[in-house]
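The structure that follows is given in the form of structure tokens.
Left out: one protein chain. Kept in place: all the others.
We call the chains A, B and C, going by the order they appear; numbering starts again at 1 in every chain.
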Amino acid sequence: MLKEKRNLMLYKQDFEKFFRLLSETFTIFGPSKTDGSRSFTKIDASDEIAFDYENTKMSLKEFFFPQTETLFFFDTEKNEVKQTDVETNKHDKQNILFGVRPCDAMSISFLDKVFNANNPQDLYYTRRRKSTRIVSFACTNPASTCFCTSVGCGPDSETGADIIFFELNGRYFIKTVTPEGEKTIKSAEKLLNPATKNDIEEKVHLMKTANSNLKKIFDSGNLQKKLDNFNAPYWGKLHRKCLGCGICTYLCPTCHCFDITDEVIKSNGRRIRTWDSCMFSLFTLHASGHNPRPTQKERMRQRIMHKFNYAPKYYGKTFCVGCGRCVIYCPVNMDIRDVMKEIMEER
Amino acid sequence: MKEMNSHKKVMVIGGGIAGVQAALDLADSGVEVYLIERSPSIGGRMAQLDKTFPTNDCSLCILSPKLVEAGNHPCINIITNATVEKVKGDAPHFKVKIKKEPRYVDEAKCTGCGICMAKCPVKIPDTYNMGLCDTKCIHIPFPQAVPAVALIDKDHCIYFRRGKCRICEKFCEPKAIDFNQKEKYIDLEVGSIILAVGLTEFDAVLKDEYGYKIYPNVVTSMEFERILSASGPTQGHVLRPSDAKEPKRIAFIQCVGSRDTQIGNEYCSAFCCMQAAKDAIIITEHLSDVEISVFGMDIRAYGKDFDKFIERAENEHNTRFVRVRVSSVDVDPVNDNPIVHYEEDGHVRKEAFDLLILSVGLRSTPQLRRLSAKLGIKLDESGFVHTTPFAPISTSRPGIFVCGTFSGPKDIPESVIEASGAAGSAGVILSGFPNKEIVVEYPSEIPINDGDRPKVGVFVCHCGINIAATVNVKQVVEYIATLPYVVHSQAMLFACSQDAQKLITEKIHELGLNRVVVAACTPRTHEPLFQETLKKSGLNPYLFEFANIRDQCSWVHQKEPEKATEKAKDLVKMAVFKVINLEPLSKMRLSINKNSLVIGGGLAGVTAALGLAEQGYHVDLVEKESELGGNLRHIPYTLEGEKTGPFLKSLIERVNAHPLIAVNCGAEIEEINGFIGDYKTTIKFNTNSQKYQYSELGMIEPKERKQIEHGIIIVATGAQEYQPTEYFYGEDKKVITQRELEKILAQVNPLRQAGPRKLKVANGKQSDNLIADIDHLSSVVMIQCVGSRDDKNQYCSRVCCSTAVKNALMLKQLAPRVKVFILYRDVRTYGMKELYYKKARESGVIFIQYDKDEKPEVIRNENSLCVEVKEKIMNKTLQFTPDLLVLSTGIIPNSDNKFLSQTLKVPLGTDGFFLEAHVKLRPVDFATDGVFVCGLAHYPKDISETIAQAKAAASRALTVLSKDEIEAEGKVAYINETRCSGCGLCVDICAYRAIELDPEKNIAVVNEALCKGCGTCAASCRSSAINLKGFKDEQILATLAAI
Amino acid sequence: MRQIEYEIINTVEKLFADKKIDIFIGYKKGTLSLQTSPYFLSEQDDVRKLVWNSFCSNNLAVFIPRIIPNSKSKESKPVGILCKGCDSRSLVGLIKEKQINRDNLFIIGISCPGIVDRRKILSRLDGKEIIGIDEDADSIVVKLKDGEKRFEKEEYLCESCLNCAHPTPSIYDVLIRGAVYSLQAITPDPITKDFSSKPREERWKIFETEVSKCIRCYACRDACPNCYCKECFAEQTKPQWLGVSKGLSEVIFYHIVRILHQAGRCVDCGACVRACPMDINLRLFTRVMVDEVKERFGYEPGISLKDTPPLATFSADDKQEFMTEPE
Partner (left out) sequence: MNNPYVPMPVRISDIITENEARDIKTFKLIFENKEDEKKFSFLPGQFAELSILGFGECPIGIASSPTEDGFLLFTVKRAGVVTTRLHRAEIGETIGIRGPLGNTYPIQDMEGHNVLIIGGGFAFTTLRSTIKYILEKRNRGSFKDLTVIYGARNPGELIYKDELWQWEKQSGMKTYITVDKGDKNWNPLTLPSPRCPPPYPPPTSGGGQRRGYYVGEGLKEGGRYEGFVPTILKEVAPSPKDTIALICGPPIMIKFTLPILTNLGFVPESIFLSLEMRMKCGIGKCGRCNIGHKYVCKDGPVFAYAELQRLPNEY
């Protein structure tokens, strides 16, 4: 059993071999060049992997918590549940998610608190999670929209990952984070060498540079306290340019709200869960017509509060990893960093 | 008028379509009606017809709802098997004695279940089916009969003949059989009497040269109607009598018993041409590869869309119209094929057919003569009720009115118009009496809400064999029983019959049904009937759904019974899924403003206005010209030779003098807002007329505009004479129109009568010295169909043939030596007008037929005109150089019809005339409630037809005005306020102007009184904020989800 | 550009000073390069934060039905708004569809030289970080760590701007004239014409491929001024018109209906395309509709407050060749 995390080295020229060895036991997913790093797709050859991407457009969450998931099928004529998706989608082969950015890896550790915790456990998520190893890639060149260090994450964060790669000059610095991570590289052990002091120094230096490129914009701890003021005046203004679309929540790696609906064609039906968004006006609309969050003001507040105030209280974590997707893709440039700044500056 | 402690009462004699319509109109206006019918059920001849032209509606299908309505109407007392014994007294205090023959079945007890009929051992000829098949000695005349009560034919009953049997009595559960029934006399006191008995078909045996009853394959048109009918002896299969084989060559002989001097029936029976064309079209729908020939003289397609119908028969249905008179018929003894002999192009021809149909006309009977004697009314030489052109529905005895064929052969719409007109005239007589109070009691409605488990009852109709012969009804019934929420599913022979209604009610109560589906013919005719049944059972009438498994299934898939059955299952399943999602709806009640607006001050408008005013209702009459009278001012005399002037003058005087009529001459409609019961109209006076109004009538303040509030509208805007551009009209003074000729003749006539040779100048200005002396004319040519039946105006203008005949006769009378040639395509002197056609021929007028494609040509020389025409029968080109060329110009729709049609939201037909709600049975109504049409605005017609229709319009309007309030449609649009963004698209596109924006809430608001439930708004709304009650998105989606 | 920005600021300042408006909607500097952000300015705020440059891409009309829901009252002061040609066309639509009263708007119109497509420039930068931006009349200069890159505006305009027929607002209270490129607007749009000329199967394939990228975030709808329904059909539950899943049939359904709801209303501002995070070329389909409506009914939405939209009227001469027998 693993006593401590190991630091190992892999020469870039051996990566192809490394990839092949791993793919004998695992199905490998990663950001691929072919779809412009839109999402994590199946990778068949090592050269399909896009190493230099900033972040995938779709976050990692859809791998474990797909946008549409069948909970079970049923027959309305016979009035019976036929089978559940958990039973049909057997994940026999183990998966590797390769090249995950540390922020996305961390986001999975948050989702684990929601779905994987035994309160009760969400079998659909758990099943996928159990069969999947996360191999993350430290960010040596973070984007201008990244703000991970403001929310307790960082370019070399290990949380959520089983293994983390650092790209050094001509070689990869590989750190095993979990026992699963150890097991994952077992088959490729012969390609790996223990890291030397030099290697470690180079890695530390590299990450120092990366870290220095990331400005810490706010302190999430203070923010949480600030947000305890539920009726703060800024809520009356912040939302005004918000269009109420679902881009920020759908692209967010930690947003996990979903809807459950039934779909029926003839007598064949399925109960599905689909992503939902607190930004949508119908999200909390009661059958009676009452809506506790009737305007974009309340909905915007809910989104911010859920991430930065409620989640810390409930799960002990700020549900934001600073990936910057909401910043990049918001059609009205509603920059969450700006919002945070505004909140922090209030009084 | 004497005071009388009774309400309005009228006796209607005859329960055919005319009688039923008159009864319904009267009853709807608050008059109690005694409908006396000689036979055991109402419906008359129309109930026996298969289809009706020119729409090919199933005759009984459109009639049956009216029969049921009459049968259920609280103001109508139907007395069947009854004849009038005696009529004493004068209007409005007639004392009548009715004799009712025994039925031997208690009408109050009989449920019409038909078990007696099944058990009765005696077969007798089925008179409903013209004796072509058998029925039982105890029988219900036909499945949809009203009342649906059996009767025993005493002459054939074993019990009555031998004193034994009484099987029917044994099986009759309600104990309705009563062999001891005796004839009964009923005394009635009524204010007026409407004579609506019909004529009888000519007995074709009298024309023995055509071989009827001699050769097996010669049948009459009435028999053939039954052969075509799905409920007829051959169940709608066209088979010939001798060998029950499908005929391939079929011929019709027209004018059997009509236009026939030999047998003394000189009139035209008015409908037979169209009936033959209709039958021809229907035949080709039953049989493939069939050839049809129609032997007749003229094709009298003088009604709305009739010419198009004939063209359809000719071009699409393999029908040949042969313009000859058949001389005789014999038979091929080998195959019983009748052989028709006729002369064509001077050759005698023989032609064999598989089946020969004699288009028999109508005639009077001794029975009718006896009846008129009892009533004390005058008949004419043909045995028809004597009427005058200006009083077409009045008999010689005041207070007794006539409608339908008894006053001369006519088609259904004319009969219906006269029926309504007669009802109106009877109403005038009764205006001093109070209305009969109608209290219709419905049980209080069972409350149904969305959360109640739907309990659906499904009733699948056989429709005789209409459905059952194709669709396996049993399978459908069994399948439907398995559907969710269906608690009852059963088959019915005729779901529309009265006993079926009883059964549906029973099932509703017994099983606690809260939703009902009837799978049958079509909701168009029968939905109201079943909704009424629900209402009477305490269910909201909108918890009903109709599955159309006849028109849309069995009829169109006759050759694929299995697929049809599957489709029927789906259709009923859809209806079930929909009905499950239906919800109770309520109708809005609208109060009725009792004033009326009549647009148009011609003969029609004036007559209609009088019809309303004389029953005590205020009328605003709007005429755009400066004086009343319209086109009639230009028609000096009638075909019958009566002067119109005095008649028109007295009519206008009556109108002007009537305190309830406000005459607005020189005024035009500017704006009409509102809806039935509550219209607001602005009329605008043109400046000249203001003075006129003020100085001459002194009735209206001189002002430019006037606002009128009223409850109904009668459109009587008339039509215009076609202004010819052909044949040098307007260029050559020798070319004039019939109207111009008529004016001249009218001026000549009195002078001529004043003394011989006094005439020098008739009309110096207009005609110069053209007719300086009419005697100097040597020849006059008249060309028919100028501006009618051509590419410009495709319809027949209906009156020009008789106008030409009228003027030719007058010309001949004034100047017997003048040669008159009438170039015609068909001489359409329908009905009694035929007598004048004959008279014209006798007086030497020469009729020359030309073909549509070879119209007469006119060549203009220096001083003369040369008319060249290719004579059709002899196929020769003839030339004339007439002194006068008279163009029989057609009638064209008014140019402002379009404006009025848009303002009133009522449609125009393709020909530009106003389009009535139904060509056969609702000839003066519009689909829009509260608006009626009469006169030339509807279609070209003659004076008496116009008068009848105007009276009918008034009568129909009275069915509205006599009520204090009416119900609006329940299936209306409604707005989901949480979804409506108030964009206003629905406001823009609503054809009925039923939607407005609420300026406060900025959402759309539906005016339920105006909404017709067309659904355009619902379709247009991007937010799905508009739904149509009864057709909500969820309901439609549920329906679709069923398949 | 600067001059215009200055004029805008002056005008707005005066409007506030004259108490003509309480709120003004314009643009402020964005937090990302090549981007601006809608700015709701009230008297207390800094009017000098208003900007005008080639990246003022948002169609500000979208906010009108949101901030003045269904208001018809004349009591409150008008809302000030900065309008490019397309924004004003959207406003015309909103006024005609009674979402706002003309009197409740104070429109500062700008003759628009076209908006530069941020994505087009980004795609040329190979992910290099932008340090700064300079803009002159014809070009954008992007400063990178390792130098500068110059982009000619004309080549990098948004597709909808490249073929804009009405760069000058159709309605305004004050018009600020700027340089307008003399781009020739062509109907039908060459890009969509090319699309339209393809066989039906191919068009369907293109449509399917494009919309299959959709994640149903509804940004296209929410960025569109025409989409002001209180409850979008896509989210209605009574009845539920389409499922909530990301399945192809559902996204096709959503997009087809969204596009159809734009018939005769779309002003081709391109807001939907710019909002879409998945880079779906939605304009390809809406523009086809715009051209189609113009050709069939001679109608261009957003140009006049008077003319009747084709869907609100009927003429017997309307083309009906689309009514064909099923194949």
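Keep in mind that, in the parts below, a contact is a pair of C-beta atoms (placed from the backbone, for glycine too) under 8 Å apart; a residue touches a chain by one contact, two chains touch by 3 or more.
A quick note: this is a predicted structure, and the numbers were derived from the prediction, not measured.
Residue in contact with the omitted chain (choice from A:Y11, A:Y234 or A:Y310): A:Y310. Shown as candidates are A:E201, A:D262 or A:E346; the residue that touches the absent chain is A:D262. When the missing chain is restored to the complex, the residue among A:Y11, A:F51 or A:F72 that touches it is A:F72. Checked against the full complex, the candidates A:M58, A:L223, A:C252 or A:C278 give a single residue touching the omitted chain, namely A:C278. Contact between chain A and the unshown chain involves residues 71-72, 74-76, 79-81, 84, 86, 114-115, 119-124, 230, 256-262, 264, 269, 271, 273, 276, 278, 283-288, 292-293, 298, 302, 305-306, 309-311, 313-314. Within the complete assembly, residues 447, 449-454, 485 of chain B touch the chain that is not shown.
Criterion: only the chains that are shown with their structure count from here on.
The centroid of the Cα atoms in chain B and the matching centroid in chain C are 59 Å apart.
Mean C-alpha position of chain A lies 77 Å from that of chain B. In chain B, the positions touching at least two other chains are 978. Residue positions of chain C with contacts to 2 or more other chains are 231. Residue ranges of chain C in contact with chain B, taken from their complex: 65, 70, 72, 97-99, 228-233, 236, 238-239, 241, 261, 308-309, 311-314.
Residues 978-985, 988-989, 997, 999, 1001-1002, 1020, 1022-1025, 1033-1034, 1037 of chain B touch chain C in their complex.
Interface residues of chain C facing chain A in the complex, by the touch rule stated above, are 30-32, 35-40, 58, 62-63, 66-67, 127, 129-130, 215-219, 221-223, 231, 235, 237, 240, 243-247, 271, 274-275, 277-278.
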